[in-house]
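Take a look at this one; I'll ask things after.
Only one protein chain is missing from this complex, and each of the others stays in its spot.
The chains carry the letters A, B and C, assigned in the order they are written, with residues numbered from 1 in each.
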Amino acid sequence: MSSQRIPGWINYAVVPLANILMAFFVSALVFVYVGVDPIDAAKVMWEGAFGYSEGWGYTLYYATGFIFTGLAVSIAFHCQLFNIGGEGQAYFAGLGVALVSLYLGDVLPFWLMMPLLIIAAGLFGAGWAFIPAYLQAKRGSHIVITTIMFNFIAASIMAYFLVEVLKPPMSMAPESAVFPVSSWIPKMHDFLGAFGYEMTATPLNLTFIFGLICAVLVWFFLWNTRWGYEIRAQGFNPSAAKYAGIDPIKITLLTMAVSGMLAGFFALNTLSGDMHQLKLNYVAGFGFTGIAVSLMGRNHPVGIVLASILFGFLYQGGAELAFEFPGIDSKIIVVLQGLIILFSGALEYMFKPSIEKLYLKATGWRADKEEAQNA
Amino acid sequence: MTDSYAIELQGIDKKFGDVHANKAIDLQVRKGSIHGIVGENGAGKSTLMSIIYGFYRADAGHIRINGKEVRINGSQDAIAAGIGMVHQHFMLVENFTVLENVMLGTEGGAALDKGKVAARAELERLERDYGLEVDPDAIIEELPVGLQQRVEILKALYRGAEILILDEPTGVLTPQETEHLFKILKALRDQGTTVILITHKLREIMAVTDHVSVMRQGGMVAHVDTVDTDRNALAELMVGRKVRFTVDRIAHEAGDVRLKVENLVVEREGVRLINDLSFEVRAGEILGVAGVSGNGQSLLMKVLAGIEGFTSGKITLNGHELLPTTTTSPLVVREMGVGHVPEDRHKMGLINKFDAKEAFIMGYHKSDKYNKGWLQDKKFIRQDTQEKMTTWDVRPDDPDLKTASFSGGNQQKIVIAREVEKNPDVFLVGQPTRGVDIGAIEFIHKRVMDMRNEGKAVLLVSVELDEIMSLSDRIVVMYAGNIVGELKAEAADEKTLGLMMANIMPDDVDTTVKESAHE
Amino acid sequence: APKFAPAVVYDQAGKNDKSFNEAVYRNGVLRFAADFGPVVAEFEPQSETQMEQGLRRLAQKGRSPIIAIGFTFGSAVEKVAKEFPDLQFAIIDMVVDLPNVQSIVFAEHQGSFLVGALAAMASETDKVGFIGGMDIPLIRKFACGYAQGAKYVNYEVEVFENMTGTTPAAWGNPTKGAELAQAQISKGADVIFAAAGGTGIGVYQAAADAGVYAIGVDSNQNYMQPGTMLTSMLKRVGVAAYDSWKEARDGTWKGGFKVMDLTNGGVDWALDDYNSSLITADMKSWVEEIKADIKSGEIVVHDYMSTNSCEM
Partner (left out) sequence: MLDFWFSWVILPLDSMMRLSTPLVLLALAGMFSERSGVVNIALEGKLLAAAFASASAAAVTGSAWIGLLAAIATTIMVAMLHGFATITHKGDQIVSGMAINILVAGITVILGRLWFNQGGQTPNLRGDARFQGIDFPGAAWIQENVPFVGSVYGEILSGHSVMLYLAYLMVPISWYVLFHTRFGLRLRAVGENPAAVDTAGISVVAMRYKALVVCGILAGFAGTYLAIGGNTAQFMPNMSAGKGYIALAALIFGKWRPVQAMMGCFLFGLLEAYAIRLQGVEIMGIGTVPVQFIEMVPYVLTVVLLAGFIGRANPPKSVGVPYSKERE
């Protein structure tokens, strides 16, 4: 339609930017209302997130988590599947990571643990996504509702495991024992330190690199393999996909399994990379935020990496805000998040027509000419 | 004189994004007349009617009803102005009863139960007066399409429409039903109702209308009185030049049986949609399948193409036997040497958001030719696409252009090129010229005929009788999931086929052909 | 010793939970501020991750001593204290065996014994209730002490016991608390002790609505439903925090194990204007007598956590 005359950068850069700015603007109003100068707050957040190497470390650490949950949501989106279950999939994957780390960590060396952990996280995440996928593909259940339900089911199961199975005797907190060191993913500062680069200690770990690799792989997978072709075909037009011999059941299962696997990798960053033990509710909403990340990143790996960094900034900057302004609630970041999802997801189309119109107006003489030529 | 017009349109203009669906349309419809509107697919007929009915809002222009300028901002304004419309795609709530559908919007008060009593009485009166019987308590989704359409007409009458717009009402009707409908329309006209009728069937235009307007590419190109024109003249007005309906046919002997269907049964949720169907197609012949849509032709094509399974019977495709237990898929069927041009290019044949490169490998995307190990061979795909686009004269010949950006005719060329280039022995073709212009039609018809001449077995499904008659060697007619008769092309004429489509066997038709197919 | 720069990290319930955390805030932070100026840095984490981040963040700023409120901080304190061996840490309700960590634990069983005794004295139905928050040994310790106290006063007393949940969510579910209280009241309980954090708010409300007594926990919660709050079992976490900071300020801070019990006033029962009319002189003298007996060792209250069971 009219998008033919609108260049891509309007859609992929200007519109999302306008949406974010709107979200920032509204949250600035909230800041003013609670008595904090939004400019000061922004400064604190910026400084805290990017101003020094520790801030960077935290920002990228959070971003790593979002890369996984964002990619997970996006790959499902390409198949027109709305996977709201990233939260549960990441959570459940934690169980896989914990079991492997706790039971094999003492026996196996680091270099064997790493692939095992990746497999465990991926398998458990994929497994938890597989059931809703199967039910959608075979029985026609609505994947959105099923995955929401599976988040709750995962929460109950994990509570059971943490309280009744994994909690060391005599310990009161619902968390597992600390994993053996051989199952720890090296921290970035240790890793860089080995090469002589100094960096402050932060939770940022090598999973970040793995996240970037995953983003590249997802790109290859979606746009350069026959499976990606099938996923997108199925997403755009299921009946045409069927005509082309694409098995909707297989593709749904494949897509959700890959999506769940990516969500599962979240466990690597947080558990193997930083916490070194399984804790109750350790995903802490990252799975849900993945939806916002994916929306903002326009479901493209490059966009998702950028959006992840933005959200990493919000998280780290937000924590920083809570340190600097003890009076304000760090829930304000939750508000900001909600606004970003609202404006760049739900109200995605609010500014689009006016921005397009503006663009057309600015380049109006050309469009008119085009029409004149056509006539 | 103004007040002798029920509807006057002046300068109606409408764009959907870049699609200029209506360009400065002027139209006058005389009170108490039946006014036909014709034009190719996509000419803008439905859009124009929807504007009159307030479903869309025009970007510019004036509407006058009975001489008075009105602003129609929504369907409620149109209804208030006495306009009723039967849409091309029915506007019924499927899980509601007939009565509920009819009263929706004119419930007669906030409490439903009282209104229902009154509505039932009025509905029953209308049904009696116009011979439009339907059970008021029947659930819509359980009614056959013919009856659903009655409900649509009843809805309009119930609202007291003085101007009735019907958008392609006969597409889903049998000839008798069409006949009956036309009787009603004439009765309505004689009582002073104004009727606007959109149809593609020029025969119908000649039979029932008083005046005709012709649309082409969003514009209004002619207004004529029906008595002053004929089919050929209308066809010429529609496409802008002389139309040639026939394709040259070389006489030759058909070869071996390439496609054989024996006692095919397809059931869905306990309903037999295809009922004990048998036929065969030989190399070098075109078997045409005629029938009112909805009689199982589409399903038959899907089953043959491996998209859907079947319940019992046997299919032999190019020497490969398929039983209900055989695991097939469109991919497997293609491997057996079958090409398939689906009925609906937007729903099946293409993916609007894919670019031409991707469109050209649909269904063949797994073949080794297009893949190098795990990755697709993008360079080769591009080059291959480029070549095909050039040979098939697809315009513009840009492999990176999104499918949606091609015109209908060129989109259809892409689909046909993709399937023909694989050189299949069995060629399944559904509605190959739906919504494409006459130039493309000639081109496509010629290619289908070439396939026959090259010795392929072609199965052609079409609702266009002209198309069926000009291409086929033999014609079978489907009704309610079965073949009700077979004709040699020479013996076929519209009247005979029409009767057969309504399951009425003219005396001179040899209905024994069906049995002989069993041998 | 490191530079004195005190700090506190609350648990996820936040400093206004009207109970455990609030006790630290009111009787620790505010009192310390009143005495020495606003020097204590506070942090309220929003998530599991932020608990550790908050601790580390305060440590990186050179804060010392840093007090972590609650056993949920166990592993975080252990990790961060190891990373910053030169700083001082303290943790409440948990033992972290590091030289730079002060582990402060309370003799909750003793305090619970006292309020259990009071409950039995006040009960007319001879049925009393206990509602715990998260089902963990620590809360079982409260329950067990409470039951012992009640039975000590009246062997006939029946004690209903319910827990709210198994996860930290159990600390903040007043609806569930009220449901459990109503059930116990319907079964005849006329005094209910809640050791359940924010969940207790619902318990006290339900008791007030039904006109029966409730007993508060950690802070003095007598003010919350005047007239039906029989008393509160005081667990002076605020005092413990205050003391820890003060020791550091005075240079007498030591790592290791610190028990707060009846003897040093770490636990107690509350009597103030809100409940003075509910506690008769007899009750008061009897409970004070029991208190003295526990201090002297005449009464030995069994500690659930010593055997992981309420059986002696």
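Just so we're on the same page, a residue touches a chain if its C-beta (ideal position, glycine included) is under 8 Å from a C-beta of that chain, and two chains touch if they have at least 3 such contacts.
Nothing here was measured: the structure is a model prediction, and the numbers come from that model.
A.B. asks: Let's see if you follow the contact definition: name the visible chains touching the chain that is missing.
C.D. replies: A, B, C
A.B. asks: Looking at C:Pro65, C:Pro168, C:Gly198 or C:Gly238, which residue reaches the missing chain?
C.D. replies: Within the whole complex, the residue contacting the unshown chain is C:Gly198.
A.B. asks: Just name the one of B:Ala6, B:Val29 or B:Ile79 that touches the chain not displayed here.
C.D. replies: For the chain that is not drawn, the touching residue is B:Ile79.
A.B. asks: Looking beyond the chains shown, say which of C:Lys127, C:Lys176 or C:Lys291 touches the absent one.
C.D. replies: C:Lys176
A.B. asks: With the missing chain put back, one of C:Met163, C:Ala270 or C:Met305 would touch it. Which one?
C.D. replies: Of the candidates C:Met163, C:Ala270 or C:Met305, C:Met163 is in touch with the missing chain.
A.B. asks: Touching the missing chain, which residues of subunit C?
C.D. replies: Residues 14-18, 132, 135, 162-166, 169, 172-176, 178-180, 182-183, 186-187, 198, 201-202, 205-206, 209, 224 of subunit C touch the chain that is not shown.
A.B. asks: State which residues belonging to subunit A touch the missing partner chain.
C.D. replies: Per the touch rule, subunit A residues meeting the hidden chain are 1, 30, 33-35, 82, 84, 132, 135, 139-142, 144-146, 148-150, 152-153, 156-157, 159-160, 163-164, 288, 291, 295, 328-329, 331-339, 341-342, 345-350.
A.B. asks: Spell out, residue by residue, where the missing chain touches subunit B.
C.D. replies: Answer for subunit B: residues 16-17, 53, 55-56, 74-80, 85, 87, 89, 91-96, 100-101, 103-107, 109-113, 115, 155, 352, 404 touch the chain left out.
To be clear about the criterion, only the chains that are shown with their structure count from here on.
A.B. asks: Hey, how far is the Cα centre of subunit B from the one of subunit C, in Å?
C.D. replies: That gives a centre separation of 77 Å.
A.B. asks: What residues in subunit B touch two or more of the other chains?
C.D. replies: In subunit B, no residue touches two or more other chains.
A.B. asks: Can you list every residue of subunit C that touches 2 or more other chains, as numbers and ranges?
C.D. replies: Within subunit C, no residue contacts more than one other chain.
A.B. asks: Help me check something: in the complex, which residues belonging to subunit C touch subunit A?
C.D. replies: 41-44, 46-50, 52-54, 57, 60, 71-72, 74-75, 83, 93-94, 136-138, 166-168, 308
A.B. asks: For subunit B, which residues are in contact with subunit A within the complex?
C.D. replies: Contact set of subunit B toward subunit A: 16-19, 305-307, 329-332, 334, 340, 342, 347-354, 358, 361-363, 365-366, 370-371, 374-376, 378, 405.
A.B. asks: Would you pull the subunit A residues touching subunit B in the complex into a rising list?
C.D. replies: The touching residues are 1-5, 220, 224-226, 229-230, 232-233, 236-237, 239-245, 247.
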